[in-house]
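Excluded from the complex is one protein chain; the other protein chains are retained at their positions.
Then we have subunit A:
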Amino acid sequence: MATTTQVDLETRMSLQDFLYREALALDERRFRDWLEYLADDIRYEVPVRVTREALADWELTPTSRIFDDTKATLEVRVQRLETDFAWAEQPPSRTRHFVTNVVVDPGDVENEYLVQSNCFIYRSRGDEPTPSFYSLFRKDTVRRTSTAPGWEIARRWAAFDQSLINAHNMSIFI
């Protein structure tokens, strides 16, 4: 990764704004809108983290995924949330995605950017006074499109900073 930016300010601002609007769609539970932010060929992956020694060759497993989704399977998840029987989200989780530390680099292909960010998620359930917090690092590939909103996520890769995750389920999106 470059130590200084190689991407112009306007592009960086536009990508940041795109990620904020994407997060807003999730937090406002506009899941159909959210799907519009995702490319048809999206890979949506959340690897399983394992506690390893400092010199181990990986801590994020190359094979295990908490989410291992395509556009089709994300559509199944959204379709499920639209039924009356998605008990995990009855009542719905109240989430707030805090997206910070956005770093933009040119991608491997023209019109694609590697967008790294920190994502901190606040999740409140029902009348439980103690919310859950999840801290993640995201490495997205975002592609420029000719139609609004001008960008689409071609790859979302997000890793929890915990290996033992403090959530009875993961019925929200990252």
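Methods note: a residue touches a chain if its C-beta (ideal position, glycine included) is under 8 Å from a C-beta of that chain, and two chains touch if they have at least 3 such contacts; residues count from 1.
We take it that contacts and distances are computed from a predicted model.
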Tell me the UniProt protein name of the chain this structure doesn't show, selecting from "Cytochrome c oxidase subunit 1", "ABC transporter ATP-binding protein", "D-methionine transport system permease protein" or "Aromatic ring-hydroxylating dioxygenase subunit alpha".
"Aromatic ring-hydroxylating dioxygenase subunit alpha"
In terms of residues, what is the contact footprint of the unshown chain on subunit A?
46, 48, 50-53, 56, 61-69, 72-73, 76-77, 79-80, 83, 85-90, 163-171
